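For this view, one protein chain was removed and the others were kept in their places.
Chain IDs A and B follow the sequence of writing; residue 1 opens each chain.
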Amino acid sequence: MTKPERGRSLLRFASPQHFYPLAGRLAPWFAAIAILLTAIGLWLGFFVAPTDATQGQVYRVIFIHVPAAWMSMFIYLVMAFWSAVGLVMNTRLSFVMSQALAPTGAMFCFVALWTGALWGKPTWGAYWVWDARLTSQLLLLFLYFGFIALTRAIEDPRRADRAGAIIALVGAVNVPIIYFSVQWWNTLHQGASVSLTKAPSMAATMLTGMLVMAFASWAYTLAVVFWRVRPMILERERHTEWVAAELERAGASSQAAGGRA
Amino acid sequence: MKARSKRLMLVGGGVALLVAAVALVLSAFQQNLVFFHTPTEIAEGKAPTGKTFRVGGMVEEGSIAREPDGVTVRFAITDTAKVIPVTYKGTLPDLFKEGKGAVVQGKLENGVFRATEVLAKHDENYMPPEAAHAVEQAQKAATTLSQ
Partner (left out) sequence: MGQWESWSAFWDMGGAAFYVWGSYGLTFALIALELVLVFQRRKDTVQRLLRWRRAVGKDSVKRNGEGYTPAMESEQ
């Protein structure tokens, strides 16, 4: 192994032993960023952004609906990416990453559907319609549930990893379908207000509030996924010496906290 | 390294095949994925006849009229090329307005669409009322100038 020094120092974090403490150190920072950005985003969304000319105040659901919908699609793509890396490179940490992401992705997917229903009733006149956008987003929720159920149901971790990775990769096809559904077919759901190809069709303060909330949900996802992946790594690596040492430390500190030391 | 690139090709090939399969299925079911038809499509005979379907477009300016019974509403849905007259009994969504988008569900009978459900379709533009008012004024000015 004669690799350049810089490459080795970055690749170091691909090993569970080095990634575990890094995740533990980073998570609180991302949590703090998430809290700060959420506070700013909510202030912009509720106190700076004006009411909408057509929809009135109810449009303020957008400050969670759109970030949650973006996040639900993005997290699934990241899961598919780690699954592909895992299948190709045979790196087990990649599979663990995709499994740590799934519950948060499912949560955002459910939030997008729920807030969409509560927004649809007063604006469209219906909580739910079977148009292409809503149906494909519901399919995404079922893909998340399927992934979580399958990876937890299979006892052998190697087989669970592979089965989950296949669902993640197959299901990733649904993400561009969700995104482009409003362009490809006539849908009740309106088109994108923010996209890479045209200027956003939103007032500046509304847009800023929405983007700040989107960054807040990124930071939240990083924090909660880093927290979730740590015990998963301990479990996978339980036969190693470093986990033994880590458990001694964790066990001692939890006893100290319980006043039994 | 050889086994790794073989797996990469397998995974990549699998995903490519899958994308192709999904594209085929979607294009085959194109009709069923469409939530509504436009008045032009109906005029061209592309909409299903004799069964319930949806028409979407803009509520034509000045077309909303209430029947003397107080519950029946008449209006017209247009895509600027063709117009479909609609009758509907029931409550309309708040955002249902002339010049705004709407999707109606029902049946076509003798050239009149009997709606059983009316949904408002709003667009992707979000702006404060003052800005909306300014846009409206500018549009009015533009149409007066062009006349």
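Convention: a residue touches a chain if its C-beta (ideal position, glycine included) is under 8 Å from a C-beta of that chain, and two chains touch if they have at least 3 such contacts.
Quantities reported herein were computed from a predicted structural model and do not represent experimental measurements.
Engineer: Among the chains present in the display, which ones are touched by the chain that isn't there?
Structural biologist: A
Engineer: For the chain not shown, which residue from A:F19, A:F95, A:W185 or A:Y220 touches it across the whole complex?
Structural biologist: Of the candidates A:F19, A:F95, A:W185 or A:Y220, A:Y220 is in touch with the missing chain.
Engineer: So one chain is hidden, and I want to know which residue out of A:F81, A:F110, A:W128 or A:F145 touches that hidden chain in the complete assembly.
Structural biologist: Of the candidates A:F81, A:F110, A:W128 or A:F145, A:F110 is in touch with the missing chain.
Engineer: Decide which residue listed in A:H18, A:R92 or A:K121 touches the omitted chain of the complex.
Structural biologist: A:K121
Engineer: Given the contact definition stated above, which residue among A:Q17, A:T51, A:T91 or A:S201 touches the chain not shown here?
Structural biologist: A:T51
Engineer: Considering the whole complex rather than only what is displayed, give the residues of chain A touching the chain that is not shown.
Structural biologist: Given the touch definition above, chain A has residues 46-51, 56-58, 60-61, 64-65, 68, 103-104, 107, 110-111, 114-115, 118-119, 121-122, 220, 224, 227-228, 230-232, 234-235, 238, 243-245, 247-248, 250-251, 254 touching the missing chain.
Operating definition for what follows: only the chains that are shown with their structure count from here on.
Engineer: Roughly how many whole angstrom separate the Cα centroids of chain A and chain B?
Structural biologist: 32
Engineer: Would you tell me which residues of chain B are touching chain A in their complex?
Structural biologist: Touching chain A from chain B are residues 4, 7-8, 11, 14-15, 18-19, 22, 26, 30, 33-38, 56, 92-96, 100, 103, 117-133.
Engineer: Which stretch or stretches of chain A touch chain B in the complex?
Structural biologist: 50-55, 59, 62, 84, 87-90, 122-126, 129-132, 169-170, 172-173, 177, 184-188, 190-193, 201-203, 206
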